[in-house]
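Only one protein chain is missing; all other protein chains are in place.
Letters A, B and C mark the chains in the order given here, with residues in each chain numbered from 1 onward.
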Amino acid sequence: MLVVMQSHATEEQVREVCRKIEALGLRPHPIPGAQRTAIGITGNQGALEAGSLEEMPGVGEVIRVSKPYKLVSRDLKPDNTVVRFPNSHVSIGGKDVVVMAGPCSIESREQALTVAEQVAAAGAHFLRGGAYKPRTSPYSFQGLGEEGLKIMAEARERFGLLIVTEAVDNESLDLVEEYADMIQIGARNMQNFSLLKRAGRARKPVLLKRGMSATLEEFLMAAEYVMSEGNYNVVLCERGVRTFADHTRNTLDLSLIPAVQRLSHLPILVDPSHGTGKRNKVLPMARAAVAVGADGLIVEVHHDPDHALSDGPQSIVPEQFAVLMSEIAQIAAVLHRGVIAPVHSSTAIARETLRPAVAR
Amino acid sequence: MLVVMQSHATEEQVREVCRKIEALGLRPHPIPGAQRTAIGITGNQGALEAGSLEEMPGVGEVIRVSKPYKLVSRDLKPDNTVVRFPNSHVSIGGKDVVVMAGPCSIESREQALTVAEQVAAAGAHFLRGGAYKPRTSPYSFQGLGEEGLKIMAEARERFGLLIVTEAVDNESLDLVEEYADMIQIGARNMQNFSLLKRAGRARKPVLLKRGMSATLEEFLMAAEYVMSEGNYNVVLCERGVRTFADHTRNTLDLSLIPAVQRLSHLPILVDPSHGTGKRNKVLPMARAAVAVGADGLIVEVHHDPDHALSDGPQSIVPEQFAVLMSEIAQIAAVLHRGVIAPVHSSTAIARETLRPAVAR
Amino acid sequence: MLVVMQSHATEEQVREVCRKIEALGLRPHPIPGAQRTAIGITGNQGALEAGSLEEMPGVGEVIRVSKPYKLVSRDLKPDNTVVRFPNSHVSIGGKDVVVMAGPCSIESREQALTVAEQVAAAGAHFLRGGAYKPRTSPYSFQGLGEEGLKIMAEARERFGLLIVTEAVDNESLDLVEEYADMIQIGARNMQNFSLLKRAGRARKPVLLKRGMSATLEEFLMAAEYVMSEGNYNVVLCERGVRTFADHTRNTLDLSLIPAVQRLSHLPILVDPSHGTGKRNKVLPMARAAVAVGADGLIVEVHHDPDHALSDGPQSIVPEQFAVLMSEIAQIAAVLHRGVIAPVHSSTAIARETLRPAVAR
Partner (left out) sequence: MLVVMQSHATEEQVREVCRKIEALGLRPHPIPGAQRTAIGITGNQGALEAGSLEEMPGVGEVIRVSKPYKLVSRDLKPDNTVVRFPNSHVSIGGKDVVVMAGPCSIESREQALTVAEQVAAAGAHFLRGGAYKPRTSPYSFQGLGEEGLKIMAEARERFGLLIVTEAVDNESLDLVEEYADMIQIGARNMQNFSLLKRAGRARKPVLLKRGMSATLEEFLMAAEYVMSEGNYNVVLCERGVRTFADHTRNTLDLSLIPAVQRLSHLPILVDPSHGTGKRNKVLPMARAAVAVGADGLIVEVHHDPDHALSDGPQSIVPEQFAVLMSEIAQIAAVLHRGVIAPVHSSTAIARETLRPAVAR
C-alpha cells in the first residue's frame, strides 16, 4: 500500500495518517517529495482495505502495491507448469503446441463420432464438445448431459483422443470428472467461486476460460481458487473479451498470452472460435495465436455447421481444420516449437505433413 | 431474420439463398432495393442460427429481428409487476420507492444488529448483508454462512426489517430460501444458469443483479431463466458495468432503468455502492437513481467502515444514510412517488420527516 | 514514481535500480517490505518515463504517483470557478443551474428562430446549434457555416439567449469566436491539441466535451491545454462514453460529475441527448444529471424532429422541453439550487412556474 497525500496536506495530517496506519498494526514509511508526501506501508497481510485511509483529511489517493496471487505466480514457481495426462504422451505447456477440436455441443452419437474421426485424422489431440451447455436462453438446446459424456468416452476409445468438456455446477462436475480427461470451466463461470473450489478438489486437470470482462488479475485469482484447494493442474484459456467493437462477437486479446507468461507459470491456450464468433476469422486468428506464443488452441469444428444446434456460425468445417493444422505447424516452427504428435498411428501419415521442412 | 445481399449479388445468388431458407423449413420474402436486395424470413422459432446463411455467396449480412425473451416482456404483460411480501406492507415495483441497506458482509451478531437498528431507524425496509461472499481472492473473508443467516433473522425480529441476502450455489440457496425474504443472485452469477434455474424453483422473490458486462438483452434473458421455472417474482438491479473509466470501480449505467421499463414489466433497483465503489459518490448517485425512475435502492451501510471485512471504502455511515433517505424522499416526490413507510411504529417519527410537503 | 521490486529480487538488483534512479538525477527511497521491496522516487518533474526502470532485472512494476494536471486542479485553486458572460446575469458554476437548448444543426433561419423562441419561452439560457457539423459520413449535411452563425446571432437579439456553437478547426474557431458567446469543442476533437491551444487563446469561454473514450485524467488534461494558453473560462461537459452496452448510443457516466468536482474547480454540464441517443431517455437522464449535482444541461430540442437533418431520434420536442425545465427546477431545489432566471422579461411568467413551492 502507498498513501499519496494531497499537495496542500499539512504535516499534522501526514502524522495523523501515520498514526492510523500504526493503529491498524502496520508500519508507515513517509517519503517527503517536492510536490507532496507519500507514505509507504509495510506489514500488511492483504487484510487492509484502502477505504479506511482514503477518506482521511489530506489524503489524495491510496495505491495497492502487492499482488494478491501466490500459487499461480512465477515469483513462487519460476519454471513453466507442464500438465500431463496419464497413459498419454500428450502434455500442455511444454515445447510443443496442443490442439483441442470438436463441435460446440455433442448433439448425437453420429455427429460426435463423425467430427471426432475427422479432427483426429487431421492431428487434433483432444476432442472438445459440450454435454452441459450454458445458453443465454432457457429455450435453447441445453446439451445431452451424461449421455453426451458417454458418447465422448466412446470417441476417445475409437480415435485415441483425450476429451475435454465443460462442467456447469457441482452435479455436472462429478460426472465430467468421471468421464473426461480434463474439466472445462467456462467464461460465464470464471467467478463462480463455489464451482472453482469444487474443481480444485477434482483429480483431473482444469481448463479455465477467461471471463468476458475479466482483468488479468481476476483471471489469475480464479486459477488461484482452483490451486488453493490442491489441484495444481490448471491451464488458462483466452477466449475474447467484451468491448465496444462490433465486427466480431468478442475481441480476442492476444496480448494476454505474453502478459500471463511473464507473471505466471501456467500454460495458456487460445480459443479463436468464441474469440471471434465468425468462421472466416478463425484461421487467421489461430495462426496469430500460435505466432504470439500460445501453448495450444481449442477450436470448434462441425461437419455440418448449417444444422449445428449451437455456434454454427463460428464452427469451421473439417477441411478448414486440416488447413489450420498445417498452417499452425509451420508457424510453430518459426518459434522453434512443433505440434504434439497425434495419438493414433492411423493418423501418422497425415501428421507427417504437419512438420514443415524448416523445423527439422 | 433479415438477409442483406451484397450490392453485386446476382439474381441467381438471391434465388439460392431463398432456396436454402425454404430448405430450412422457413419462408423467404425478397425485397429488391435500389442498391441491394434484402430477404426477410418468417416462420422461424428461434432455432435458426445466422451462420448457415452468412457464408453463402452474395450474402453481405444477416440481421436477427425477433427478441428472444418472452415472459419478461411487456409484449406479454403490459402492466408493471409488483412484488409483494407476506405479512408485510412492503412491495417492490409499485408507486413508492423501497430501500435495502446494511453491511456488505454479516461479520458478527453485534455488527449486524448495530447496523440493522440504525438503518431501520432511518427508514430502510430491507436489511441487506452477505452470509456467503463471492470474493475475488480465496484468501479473503468468505462469510459466516448459516450463522450469518441466523443473525439476519434475529435482526428481522427485532427491527421489523425484511431480509435479502445472496446465494452462491444450490446449497446456500436452500438455506437462503429458508431464512431470507428475498434471494439475491449476484453479478458474477448472472449467467450461472444452473443457479438461476434453482432460483426459479424457489418460493421466495429473487433480486437479480446485472452482470459486469451484461447487455440489456442478456440481463433480461437471465430473468427469463428464473421465470421459465415458475418464479415470477423477479426484481432486477443495476450495479454498474465494466468500462475503461477508472475514476469509479464500475460505471453505473442509469439509462438502463428507462430502457428496462420500456421493454419489461419487472421492477428495477439501483446499487450505488457497488456501482461506484467510492463512499463519496454514493449519495449523489442514489439521488440520480431515484430521479431517473428506479423502484428503489440497495445501499451498503456500516457503522465502522474502517474495520469492515469487505467493501469498507464504498460503505456509507449511518449518518450519511439518514441524509440519503431524506434526499431521495424529496426527489421521489418530484416524480409523484413516495418512499414506502417503514415497518416499525418505533421508526414512525423519523419517517414523518421523509415525506416532503410537496408530496402530500 | 514508485518502483515495486519482484519478491525474489536480490539486494544487488535493488541497489542497481537505486543507482539508475540517481543517474537520472532523482532520489531513491527504498522501503523494504515483508514480501518485497518498493522504492519511492522524488525530485522528478514529470520528465521521467516508467520504461527506463520497468525493464531492469528484478523490477516487478513501476507506478506513477503524481498527477499531471496543475491549472485545472483544486490543489491550486480550491474555490469553484464561475464563468460569467458580459452584459448578462447568466453564469455557469455558481449556485444555480444553467440550461442550453436548441437543434443539433442550424438548418435554416426559420427552423432556428422557431426553436429558439420556444426554448427561450420555456426558460433556456443558451441557444445551442451547430453551424459546423462533424459528421461520420462525408455525404451527410455538414452545416451552414457562417450563415448559420449569423442566424444564431439574430436569435440572440430577438430572444435574449446567449449562443454556444461548435468550432471544428482554426478557421471555424475564428468565426465562432466572433459571433458566439461560448465556443464548443466537440467530443471528437477533445484531443485535437492544435484546436485546444487555439481555443486557449480565444477571448470567449470554452465548453469542452468529454471524448468518447476519455479517462477523467485525459479530460482534465484537455482542459489544462486550453488553460495553459491563458483562457481560464473552461466549462466541462459529460456526454456519454463508448462501452459494450447497446441499449443507448453512449453510456452516460454521471459519476464523473462528483469525481470532477472533487479534483477540479471547473464547472461541469451534462448532455443527456448525445449521452443516450434516444428521445425517450432524455428527460429521465436530465433529472438524474441535476440530481447528481451537475451545473447545468445541454439538450437537443427540435420542433419537427422527424425532418431534422441530424440527430432527430434524440431531439425532444418543445413541449417535452418545458416539462424538463419544470422537473429539473424541482430537483435542483432538493439540492438547494435553483435554475438561473431566464434572460427576457417576456418569459418571466413561464419562469415563475419553475421554482417549486418547496424551494422557497
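Keep in mind that, in the parts below, contacts are C-beta pairs under 8 Å (C-beta built on N, C-alpha and C of every residue); 3 or more make two chains touch, one makes a residue touch a chain.
Because the structure is a prediction, the values reported are computed rather than measured.
> Any idea which of C:P134, C:P318 or C:G338 touches the chain not displayed?
Checking each option in C:P134, C:P318 or C:G338, the one touching the absent chain turns out to be C:P134.
> Any idea which of A:S213, A:N233, A:S273 or A:S310 touches the chain not displayed?
A:S213
> Which subunit C residues would touch the chain omitted from the figure, given the whole complex?
Residues 46, 49-52, 54-55, 68, 134-140, 168-172, 188-189, 191-195, 197, 212-213, 218, 221, 224-225, 228-229, 242, 279-280, 305-308, 310-315 of subunit C touch the chain that is not shown.
> At which residues does subunit B meet the chain that is not included here?
2, 4, 6-8, 29, 31-36, 38, 40, 42-43, 45, 60-61, 63, 65-67, 75, 242-244
> Even though one chain is hidden, which residues of subunit A still touch it in the full complex?
Where subunit A meets the chain not shown: residues 213, 215-216, 241, 243-248, 251-259, 262, 275-276, 280-281, 284-285, 287-293, 327, 330-331, 334-335, 356-358.
Operating definition for what follows: only the chains that are shown with their structure count from here on.
> Per-chain Cα mean versus the mean over all protein Cα atoms: which chain has them closest together?
When every chain is reduced to its C-alpha mean, the one closest to the whole-protein mean is B.
> Would you mind checking which chain's C-alpha centre is most distant from the centre of subunit C?
A
> Go ahead and note the Å separation of the Cα centroids belonging to subunit A and subunit C.
40
> Touching two or more other chains, which residues of subunit C qualify?
Residues 243-244 of subunit C touch two or more partner chains.
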